[in-house]
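One chain of protein is taken out of this complex; the other chains stay put.
Now for chain A:
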Amino acid sequence: MEQIIGTINGIDFTLGETILELSYLISALLFVVGLKLLSHPETARRGNFYAGGGMVLAMITTLLLHKDTGGNGISLTNVWIILSAITMGSVMGWIVARRVKMTAMPQLVSLFNASGGAASALVALLEFPNADMNNLGSVLVTILGLIIGSVAFSGSMIAYGKLDGKVKDIFSGIMTYINLLLLVVVVVLSVYIMISGQTPEQLNWVIYLLLGVSLLYGIMFVMPIGGADMPVVISLLNSFTGIAAAMAGFIYNNQAMILGGILVGAAGTILTLLMCKAMNRSLLNVIIGSFGGGGTSAANQEGGDMKEISLSDASILLSYSKSVVIVPGYGLAVAQAQHVCHELEELLSGKGVNVRFAIHPVAGRMPGHMNVLLAEADVPYNQLVEMENINPDMPNTDVVMVIGANDVVNPAALNDPSSPIAGMPIINAHLAKNIIVMKRGRGKGYAGIENELFFGEKTRLLFGNAKDSLQNLVNEIKSL
(Lines give C-alpha, C1' and ligand atoms only; values in the text may rest on other atoms or scores of the structure.)
Protein backbone atom coordinates (compact mmCIF):
# COMPACT_ATOMS: atom_id res chain seq x y z
CA MET A 1 0.00 0.00 0.00
CA GLU A 2 2.96 2.29 0.59
CA GLN A 3 4.27 1.67 -2.88
CA ILE A 4 4.63 4.88 -4.87
CA ILE A 5 2.96 4.38 -8.21
CA GLY A 6 3.19 7.81 -9.76
CA THR A 7 3.76 11.53 -9.42
CA ILE A 8 1.41 14.42 -10.02
CA ASN A 9 2.59 18.05 -9.83
CA GLY A 10 5.74 16.85 -8.20
CA ILE A 11 3.95 15.02 -5.38
CA ASP A 12 4.20 11.26 -5.20
CA PHE A 13 1.08 9.25 -4.64
CA THR A 14 0.88 5.74 -3.31
CA LEU A 15 -1.16 2.71 -4.21
CA GLY A 16 -3.14 3.09 -0.98
CA GLU A 17 -4.14 6.68 -1.75
CA THR A 18 -5.24 5.65 -5.21
CA ILE A 19 -7.34 2.77 -3.93
CA LEU A 20 -8.93 5.08 -1.34
CA GLU A 21 -9.97 7.62 -3.96
CA LEU A 22 -11.23 4.85 -6.22
CA SER A 23 -13.34 3.46 -3.41
CA TYR A 24 -14.81 6.93 -2.85
CA LEU A 25 -15.73 7.09 -6.50
CA ILE A 26 -17.47 3.72 -6.27
CA SER A 27 -19.27 4.81 -3.09
CA ALA A 28 -20.46 8.02 -4.71
CA LEU A 29 -21.76 6.07 -7.71
CA LEU A 30 -23.54 3.64 -5.40
CA PHE A 31 -25.22 6.58 -3.65
CA VAL A 32 -26.50 7.95 -6.94
CA VAL A 33 -27.65 4.59 -8.28
CA GLY A 34 -29.17 3.72 -4.91
CA LEU A 35 -31.17 6.93 -4.76
CA LYS A 36 -32.32 6.44 -8.34
CA LEU A 37 -33.50 2.89 -7.62
CA LEU A 38 -35.19 4.11 -4.44
CA SER A 39 -37.55 6.18 -6.51
CA HIS A 40 -39.23 3.17 -8.17
CA PRO A 41 -41.40 0.77 -6.19
CA GLU A 42 -39.99 -2.40 -7.72
CA THR A 43 -36.35 -1.54 -7.25
CA ALA A 44 -36.52 0.50 -4.06
CA ARG A 45 -35.23 -2.15 -1.70
CA ARG A 46 -32.26 -2.92 -3.89
CA GLY A 47 -31.53 0.81 -4.07
CA ASN A 48 -31.42 1.11 -0.32
CA PHE A 49 -29.07 -1.86 -0.20
CA TYR A 50 -26.73 -0.31 -2.79
CA ALA A 51 -26.55 3.01 -0.96
CA GLY A 52 -25.85 1.19 2.30
CA GLY A 53 -23.13 -0.83 0.59
CA GLY A 54 -21.53 2.37 -0.68
CA MET A 55 -21.45 3.71 2.85
CA VAL A 56 -19.84 0.57 4.31
CA LEU A 57 -17.22 0.56 1.57
CA ALA A 58 -16.28 4.19 2.21
CA MET A 59 -16.09 3.56 5.95
CA ILE A 60 -13.81 0.54 5.62
CA THR A 61 -11.40 2.07 3.12
CA THR A 62 -11.19 5.31 5.11
CA LEU A 63 -10.35 3.37 8.23
CA LEU A 64 -7.66 1.32 6.49
CA LEU A 65 -6.15 3.75 4.04
CA HIS A 66 -6.69 7.34 5.14
CA LYS A 67 -3.58 9.41 5.72
CA ASP A 68 -3.28 12.89 7.20
CA THR A 69 -1.31 15.66 5.50
CA GLY A 70 1.84 14.40 7.22
CA GLY A 71 1.37 11.03 5.57
CA ASN A 72 0.53 9.17 8.78
CA GLY A 73 -2.12 6.50 8.62
CA ILE A 74 -4.69 5.84 11.32
CA SER A 75 -2.90 4.12 14.18
CA LEU A 76 -4.14 0.91 15.71
CA THR A 77 -5.23 2.54 18.99
CA ASN A 78 -7.41 4.99 17.07
CA VAL A 79 -8.81 2.21 14.90
CA TRP A 80 -9.99 0.43 18.03
CA ILE A 81 -11.54 3.58 19.41
CA ILE A 82 -13.37 4.20 16.13
CA LEU A 83 -14.50 0.60 15.88
CA SER A 84 -15.94 0.68 19.37
CA ALA A 85 -17.83 3.89 18.57
CA ILE A 86 -19.11 2.37 15.34
CA THR A 87 -20.19 -0.77 17.17
CA MET A 88 -22.08 1.24 19.77
CA GLY A 89 -23.80 3.35 17.11
CA SER A 90 -24.67 0.30 15.01
CA VAL A 91 -26.14 -1.66 17.89
CA MET A 92 -28.21 1.30 19.03
CA GLY A 93 -29.33 2.15 15.50
CA TRP A 94 -30.19 -1.44 14.69
CA ILE A 95 -32.19 -2.06 17.85
CA VAL A 96 -34.11 1.19 17.66
CA ALA A 97 -34.84 0.79 13.95
CA ARG A 98 -36.03 -2.79 14.38
CA ARG A 99 -37.97 -2.41 17.58
CA VAL A 100 -39.88 0.81 17.06
CA LYS A 101 -43.49 0.48 15.97
CA MET A 102 -44.26 1.31 12.37
CA THR A 103 -46.60 4.08 13.48
CA ALA A 104 -43.69 5.83 15.21
CA MET A 105 -41.83 6.03 11.89
CA PRO A 106 -41.98 9.82 11.47
CA GLN A 107 -40.44 10.32 14.92
CA LEU A 108 -37.70 7.85 14.18
CA VAL A 109 -36.73 9.44 10.88
CA SER A 110 -36.49 12.77 12.70
CA LEU A 111 -34.37 11.26 15.44
CA PHE A 112 -31.89 9.75 12.99
CA ASN A 113 -31.79 13.01 11.12
CA ALA A 114 -30.99 14.80 14.37
CA SER A 115 -28.08 12.46 15.06
CA GLY A 116 -26.67 13.10 11.59
CA GLY A 117 -26.92 16.84 12.20
CA ALA A 118 -25.19 16.47 15.57
CA ALA A 119 -22.33 14.53 13.98
CA SER A 120 -21.86 17.25 11.35
CA ALA A 121 -21.89 20.01 13.96
CA LEU A 122 -19.35 18.18 16.12
CA VAL A 123 -17.00 17.52 13.22
CA ALA A 124 -17.11 21.18 12.20
CA LEU A 125 -16.64 22.33 15.81
CA LEU A 126 -13.60 20.10 16.29
CA GLU A 127 -12.06 20.98 12.94
CA PHE A 128 -12.32 24.71 13.58
CA PRO A 129 -9.05 24.91 15.58
CA ASN A 130 -7.24 23.45 12.54
CA ALA A 131 -8.76 25.94 10.12
CA ASP A 132 -6.41 28.15 8.14
CA MET A 133 -7.63 31.62 9.08
CA ASN A 134 -6.06 33.10 5.96
CA ASN A 135 -8.17 30.88 3.78
CA LEU A 136 -11.60 32.46 4.16
CA GLY A 137 -13.25 29.77 2.07
CA SER A 138 -12.20 26.98 4.37
CA VAL A 139 -13.27 28.99 7.42
CA LEU A 140 -16.62 29.64 5.78
CA VAL A 141 -17.38 25.97 5.09
CA THR A 142 -16.43 25.08 8.66
CA ILE A 143 -18.76 27.74 10.07
CA LEU A 144 -21.56 26.74 7.68
CA GLY A 145 -21.16 23.09 8.65
CA LEU A 146 -21.45 24.07 12.29
CA ILE A 147 -24.49 26.31 11.82
CA ILE A 148 -26.46 24.05 9.48
CA GLY A 149 -25.57 20.92 11.45
CA SER A 150 -26.71 22.43 14.75
CA VAL A 151 -29.93 23.81 13.29
CA ALA A 152 -30.67 20.40 11.77
CA PHE A 153 -29.94 18.75 15.11
CA SER A 154 -32.02 20.93 17.44
CA GLY A 155 -34.77 21.42 14.84
CA SER A 156 -35.10 17.67 14.28
CA MET A 157 -35.19 17.06 18.02
CA ILE A 158 -38.11 19.48 18.35
CA ALA A 159 -39.79 17.85 15.35
CA TYR A 160 -39.26 14.50 17.05
CA GLY A 161 -40.84 15.81 20.25
CA LYS A 162 -43.81 17.17 18.33
CA LEU A 163 -44.44 14.00 16.38
CA ASP A 164 -44.18 12.03 19.59
CA GLY A 165 -46.68 14.37 21.23
CA LYS A 166 -44.16 15.58 23.80
CA VAL A 167 -43.80 19.12 22.49
CA LYS A 168 -46.74 21.37 21.77
CA ASP A 169 -46.91 23.93 19.01
CA ILE A 170 -46.14 27.34 20.39
CA PHE A 171 -46.89 30.26 18.23
CA SER A 172 -46.91 33.96 18.87
CA GLY A 173 -46.33 36.90 16.60
CA ILE A 174 -43.12 37.88 18.38
CA MET A 175 -41.43 34.61 17.47
CA THR A 176 -41.02 35.69 13.88
CA TYR A 177 -39.00 38.69 15.11
CA ILE A 178 -37.00 36.64 17.61
CA ASN A 179 -36.10 34.22 14.83
CA LEU A 180 -35.08 37.06 12.59
CA LEU A 181 -32.92 38.47 15.39
CA LEU A 182 -31.26 35.09 16.00
CA LEU A 183 -30.54 34.82 12.31
CA VAL A 184 -28.91 38.25 12.34
CA VAL A 185 -26.77 37.24 15.35
CA VAL A 186 -25.66 34.11 13.50
CA VAL A 187 -24.61 36.16 10.48
CA VAL A 188 -22.82 38.78 12.59
CA LEU A 189 -20.88 36.16 14.55
CA SER A 190 -19.91 34.37 11.33
CA VAL A 191 -18.69 37.56 9.72
CA TYR A 192 -16.77 38.46 12.88
CA ILE A 193 -14.98 35.11 12.87
CA MET A 194 -14.04 35.55 9.25
CA ILE A 195 -12.74 39.12 9.32
CA SER A 196 -11.43 39.57 12.88
CA GLY A 197 -8.01 38.25 11.89
CA GLN A 198 -7.61 36.41 15.19
CA THR A 199 -6.35 32.88 15.68
CA PRO A 200 -8.80 30.00 16.20
CA GLU A 201 -7.80 29.84 19.89
CA GLN A 202 -8.73 33.49 20.40
CA LEU A 203 -12.02 32.91 18.62
CA ASN A 204 -12.92 29.89 20.68
CA TRP A 205 -15.64 31.70 22.63
CA VAL A 206 -17.23 33.03 19.44
CA ILE A 207 -17.47 29.57 17.93
CA TYR A 208 -19.16 28.18 21.03
CA LEU A 209 -21.49 31.16 21.11
CA LEU A 210 -22.29 30.54 17.46
CA LEU A 211 -23.02 26.90 18.28
CA GLY A 212 -25.38 27.97 21.08
CA VAL A 213 -27.24 30.53 18.98
CA SER A 214 -27.58 28.10 16.08
CA LEU A 215 -29.01 25.42 18.36
CA LEU A 216 -31.47 27.95 19.75
CA TYR A 217 -32.44 29.04 16.27
CA GLY A 218 -33.19 25.42 15.31
CA ILE A 219 -35.53 25.14 18.28
CA MET A 220 -37.27 28.45 17.64
CA PHE A 221 -37.54 27.77 13.94
CA VAL A 222 -39.45 24.50 14.29
CA MET A 223 -41.42 25.42 17.42
CA PRO A 224 -44.26 27.37 15.76
CA ILE A 225 -44.61 25.02 12.79
CA GLY A 226 -46.97 22.12 13.15
CA GLY A 227 -49.81 20.06 11.85
CA ALA A 228 -50.18 19.99 8.11
CA ASP A 229 -46.85 21.80 7.69
CA MET A 230 -44.88 19.07 9.41
CA PRO A 231 -44.06 17.11 6.21
CA VAL A 232 -42.47 20.24 4.75
CA VAL A 233 -40.29 20.88 7.78
CA ILE A 234 -39.15 17.29 8.16
CA SER A 235 -38.13 17.15 4.56
CA LEU A 236 -36.37 20.53 4.85
CA LEU A 237 -34.39 19.47 7.93
CA ASN A 238 -33.42 16.35 6.07
CA SER A 239 -31.91 18.40 3.29
CA PHE A 240 -30.08 20.55 5.90
CA THR A 241 -28.29 17.49 7.26
CA GLY A 242 -27.16 16.62 3.76
CA ILE A 243 -25.78 20.11 3.17
CA ALA A 244 -24.01 20.08 6.55
CA ALA A 245 -22.33 16.79 5.62
CA ALA A 246 -21.27 18.29 2.29
CA MET A 247 -19.68 21.27 4.10
CA ALA A 248 -17.68 18.84 6.22
CA GLY A 249 -16.70 17.14 2.99
CA PHE A 250 -15.26 20.45 1.89
CA ILE A 251 -13.14 20.63 5.04
CA TYR A 252 -11.52 17.30 4.17
CA ASN A 253 -11.78 17.85 0.42
CA ASN A 254 -13.51 14.49 0.33
CA GLN A 255 -15.52 13.97 -2.88
CA ALA A 256 -17.66 11.13 -1.53
CA MET A 257 -18.86 13.30 1.35
CA ILE A 258 -19.48 16.30 -0.89
CA LEU A 259 -21.40 14.32 -3.47
CA GLY A 260 -23.40 12.32 -0.93
CA GLY A 261 -24.27 15.40 1.08
CA ILE A 262 -25.26 17.60 -1.85
CA LEU A 263 -27.26 14.77 -3.39
CA VAL A 264 -29.30 14.51 -0.22
CA GLY A 265 -29.52 18.29 0.05
CA ALA A 266 -30.88 18.62 -3.49
CA ALA A 267 -33.23 15.67 -3.18
CA GLY A 268 -34.53 16.95 0.15
CA THR A 269 -35.08 20.41 -1.28
CA ILE A 270 -37.06 19.00 -4.20
CA LEU A 271 -39.22 16.95 -1.88
CA THR A 272 -39.76 20.03 0.28
CA LEU A 273 -40.87 22.11 -2.69
CA LEU A 274 -43.12 19.26 -3.81
CA MET A 275 -44.84 19.34 -0.42
CA CYS A 276 -45.19 23.12 -0.60
CA LYS A 277 -46.69 22.84 -4.05
CA ALA A 278 -49.17 20.28 -2.75
CA MET A 279 -50.38 22.91 -0.32
CA ASN A 280 -50.12 25.74 -2.80
CA ARG A 281 -47.94 27.74 -0.42
CA SER A 282 -44.44 29.08 -0.63
CA LEU A 283 -41.66 27.72 1.54
CA LEU A 284 -41.28 31.13 3.16
CA ASN A 285 -44.96 31.12 4.03
CA VAL A 286 -44.61 27.75 5.75
CA ILE A 287 -41.53 28.84 7.71
CA ILE A 288 -43.06 32.09 8.89
CA GLY A 289 -46.15 30.07 9.62
CA SER A 290 -49.15 32.11 8.60
CA PHE A 291 -51.63 29.68 10.11
CA GLY A 292 -49.78 28.47 13.10
CA GLY A 293 -52.22 28.85 15.92
CA GLY A 294 -54.91 31.42 16.59
CA GLY A 295 -54.84 33.32 13.34
CA THR A 296 -57.94 33.65 11.24
CA SER A 297 -61.14 32.54 12.87
CA ALA A 298 -62.80 34.16 9.91
CA ALA A 299 -65.50 31.89 8.60
CA ASN A 300 -67.67 31.40 11.63
CA GLN A 301 -70.15 29.67 9.47
CA GLU A 302 -73.89 29.50 9.77
CA GLY A 303 -73.67 26.27 7.72
CA GLY A 304 -76.45 24.36 9.39
CA ASP A 305 -76.23 21.19 11.40
CA MET A 306 -73.99 18.21 11.27
CA LYS A 307 -76.16 15.20 10.52
CA GLU A 308 -75.24 11.98 12.23
CA ILE A 309 -75.57 8.52 10.74
CA SER A 310 -76.25 5.33 12.64
CA LEU A 311 -73.90 2.37 12.36
CA SER A 312 -76.49 0.19 10.67
CA ASP A 313 -77.34 2.83 8.09
CA ALA A 314 -73.66 3.36 7.39
CA SER A 315 -72.99 -0.35 7.00
CA ILE A 316 -75.92 -0.78 4.62
CA LEU A 317 -74.86 2.24 2.60
CA LEU A 318 -71.31 0.92 2.27
CA SER A 319 -72.29 -2.69 1.55
CA TYR A 320 -74.61 -1.80 -1.31
CA SER A 321 -72.33 0.67 -3.03
CA LYS A 322 -70.44 0.00 -6.22
CA SER A 323 -67.52 2.24 -5.50
CA VAL A 324 -66.13 3.47 -2.20
CA VAL A 325 -63.20 5.81 -1.70
CA ILE A 326 -61.52 6.10 1.70
CA VAL A 327 -59.72 9.36 2.49
CA PRO A 328 -57.34 8.77 5.41
CA GLY A 329 -55.78 11.55 7.47
CA TYR A 330 -53.73 12.06 10.57
CA GLY A 331 -56.68 10.92 12.73
CA LEU A 332 -56.24 7.42 11.32
CA ALA A 333 -52.61 7.40 12.43
CA VAL A 334 -53.41 8.78 15.88
CA ALA A 335 -56.10 6.17 16.45
CA GLN A 336 -53.79 3.46 15.01
CA ALA A 337 -56.78 2.34 13.00
CA GLN A 338 -54.94 1.20 9.87
CA HIS A 339 -55.42 -2.54 10.49
CA VAL A 340 -59.13 -2.39 11.12
CA CYS A 341 -59.38 -0.02 8.18
CA HIS A 342 -57.81 -2.70 6.01
CA GLU A 343 -60.25 -5.24 7.47
CA LEU A 344 -63.16 -3.06 6.42
CA GLU A 345 -61.68 -2.62 2.97
CA GLU A 346 -61.28 -6.40 2.51
CA LEU A 347 -64.77 -7.05 3.80
CA LEU A 348 -66.26 -4.61 1.30
CA SER A 349 -64.08 -5.87 -1.54
CA GLY A 350 -65.38 -9.37 -0.74
CA LYS A 351 -68.89 -8.05 -1.33
CA GLY A 352 -67.87 -6.79 -4.75
CA VAL A 353 -67.41 -3.14 -3.79
CA ASN A 354 -64.59 -1.34 -5.52
CA VAL A 355 -62.64 0.15 -2.59
CA ARG A 356 -59.79 2.57 -3.09
CA PHE A 357 -57.80 4.92 -0.89
CA ALA A 358 -57.31 8.54 -1.91
CA ILE A 359 -53.98 9.85 -0.74
CA HIS A 360 -53.40 13.58 -0.43
CA PRO A 361 -49.71 14.52 -0.72
CA VAL A 362 -49.66 16.26 2.68
CA ALA A 363 -52.02 13.98 4.59
CA GLY A 364 -50.34 13.01 7.85
CA ARG A 365 -47.21 14.41 9.39
CA MET A 366 -44.44 13.46 6.99
CA PRO A 367 -44.17 13.03 3.22
CA GLY A 368 -45.95 9.81 2.28
CA HIS A 369 -47.09 9.14 5.85
CA MET A 370 -50.41 7.55 4.84
CA ASN A 371 -48.71 5.23 2.39
CA VAL A 372 -46.42 3.80 5.03
CA LEU A 373 -49.25 3.51 7.50
CA LEU A 374 -51.50 1.60 5.11
CA ALA A 375 -48.63 -0.52 3.82
CA GLU A 376 -48.04 -1.64 7.37
CA ALA A 377 -51.61 -2.92 7.41
CA ASP A 378 -50.89 -4.85 4.17
CA VAL A 379 -53.02 -2.64 1.94
CA PRO A 380 -51.64 -3.28 -1.57
CA TYR A 381 -50.11 -0.09 -2.86
CA ASN A 382 -51.93 -0.26 -6.18
CA GLN A 383 -55.09 0.47 -4.22
CA LEU A 384 -53.63 3.74 -3.01
CA VAL A 385 -54.55 6.40 -5.54
CA GLU A 386 -53.00 9.83 -5.69
CA MET A 387 -55.15 12.92 -5.51
CA GLU A 388 -54.93 13.91 -9.19
CA ASN A 389 -55.94 10.44 -10.33
CA ILE A 390 -58.88 9.96 -8.00
CA ASN A 391 -60.49 13.37 -8.37
CA PRO A 392 -61.92 12.74 -11.87
CA ASP A 393 -63.67 9.63 -10.48
CA MET A 394 -65.25 11.43 -7.57
CA PRO A 395 -68.64 12.27 -9.15
CA ASN A 396 -69.12 8.54 -9.92
CA THR A 397 -68.19 7.46 -6.42
CA ASP A 398 -71.08 6.21 -4.31
CA VAL A 399 -69.53 6.77 -0.91
CA VAL A 400 -66.49 8.72 0.21
CA MET A 401 -65.40 7.85 3.71
CA VAL A 402 -63.24 10.51 5.34
CA ILE A 403 -61.31 9.08 8.29
CA GLY A 404 -59.56 11.60 10.49
CA ALA A 405 -58.85 13.98 7.62
CA ASN A 406 -60.12 17.52 7.49
CA ASP A 407 -58.25 20.27 5.67
CA VAL A 408 -57.35 18.04 2.70
CA VAL A 409 -61.06 17.67 1.88
CA ASN A 410 -62.16 21.21 2.75
CA PRO A 411 -63.93 22.75 -0.27
CA ALA A 412 -63.16 26.21 1.13
CA ALA A 413 -59.76 25.76 -0.45
CA LEU A 414 -61.48 25.88 -3.84
CA ASN A 415 -64.28 28.39 -3.41
CA ASP A 416 -63.37 30.74 -0.56
CA PRO A 417 -60.52 33.05 -1.56
CA SER A 418 -60.31 34.45 1.98
CA SER A 419 -59.69 31.04 3.52
CA PRO A 420 -56.17 30.44 4.90
CA ILE A 421 -55.95 27.32 2.76
CA ALA A 422 -57.32 28.97 -0.39
CA GLY A 423 -55.76 27.52 -3.49
CA MET A 424 -54.60 24.30 -1.87
CA PRO A 425 -55.50 21.37 -4.12
CA ILE A 426 -57.90 19.06 -2.27
CA ILE A 427 -59.48 15.66 -2.71
CA ASN A 428 -62.91 16.48 -4.12
CA ALA A 429 -64.85 14.47 -1.59
CA HIS A 430 -67.75 16.91 -1.82
CA LEU A 431 -68.47 15.78 -5.38
CA ALA A 432 -69.25 12.20 -4.37
CA LYS A 433 -72.83 10.97 -4.07
CA ASN A 434 -72.58 10.30 -0.34
CA ILE A 435 -70.00 11.30 2.23
CA ILE A 436 -69.40 9.66 5.58
CA VAL A 437 -67.05 11.54 7.88
CA MET A 438 -65.46 9.89 10.90
CA LYS A 439 -64.55 12.48 13.48
CA ARG A 440 -63.66 12.40 17.11
CA GLY A 441 -65.79 15.39 17.96
CA ARG A 442 -67.33 18.47 16.52
CA GLY A 443 -64.08 20.45 16.69
CA LYS A 444 -62.30 22.14 13.84
CA GLY A 445 -59.30 20.72 12.01
CA TYR A 446 -55.71 21.47 12.76
CA ALA A 447 -55.72 24.73 10.89
CA GLY A 448 -58.71 25.85 12.94
CA ILE A 449 -60.83 26.35 9.85
CA GLU A 450 -64.46 25.37 9.67
CA ASN A 451 -65.12 22.72 7.04
CA GLU A 452 -68.34 23.21 5.11
CA LEU A 453 -68.13 19.65 3.83
CA PHE A 454 -69.23 18.48 7.27
CA PHE A 455 -72.44 20.47 7.03
CA GLY A 456 -73.28 19.47 3.46
CA GLU A 457 -76.57 17.90 2.38
CA LYS A 458 -74.92 14.65 1.34
CA THR A 459 -72.71 14.37 4.40
CA ARG A 460 -73.32 12.16 7.41
CA LEU A 461 -71.10 12.01 10.45
CA LEU A 462 -69.98 9.11 12.57
CA PHE A 463 -68.57 10.46 15.81
CA GLY A 464 -66.00 8.65 17.91
CA ASN A 465 -62.48 7.34 17.89
CA ALA A 466 -61.67 6.13 14.35
CA LYS A 467 -60.53 2.71 15.53
CA ASP A 468 -63.70 2.04 17.53
CA SER A 469 -65.97 3.38 14.83
CA LEU A 470 -64.30 1.23 12.18
CA GLN A 471 -64.41 -1.84 14.40
CA ASN A 472 -68.10 -1.33 15.07
CA LEU A 473 -68.70 -0.82 11.39
CA VAL A 474 -66.87 -4.05 10.53
CA ASN A 475 -68.93 -5.98 13.09
CA GLU A 476 -72.13 -4.44 11.78
CA ILE A 477 -71.35 -5.32 8.16
CA LYS A 478 -70.44 -8.88 9.13
CA SER A 479 -73.78 -9.32 10.84
CA LEU A 480 -75.76 -8.02 7.87
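Here, contacts are C-beta pairs under 8 Å (C-beta built on N, C-alpha and C of every residue); 3 or more make two chains touch, one makes a residue touch a chain; residues count from 1.
In this text, contacts and distances are computed from a predicted model.
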| item | value |
| --- | --- |
| Among "Electron transfer flavoprotein subunit beta", "NADH-quinone oxidoreductase subunit A", "proton-translocating NAD(P)(+) transhydrogenase" or "Thiolase domain-containing protein", the UniProt name of the subunit that does not appear here | "proton-translocating NAD(P)(+) transhydrogenase" |
| Touching residue (missing chain; options A:147, A:163, A:228 or A:256) | A:256 |
| Selected from A:120, A:321 or A:410 as touching the chain missing from the view | A:120 |
| Selected residue (touches chain absent from view) among A:179, A:214 or A:371 | A:371 |
| Touch residues of chain A, complete complex, unshown partner | 31-32, 34-36, 38-41, 44-45, 47-49, 51-52, 55, 58-59, 62-63, 66, 68, 72, 74-75, 77-79, 81-82, 85-86, 88-90, 92-94, 96-98, 100, 102, 105, 108-109, 111-113, 115-116, 118-120, 122-123, 125-127, 135-138, 234-235, 238, 241-242, 244-246, 248-271, 359, 361, 366-369, 371-372, 375-376, 378, 380-382, 384, 386 |
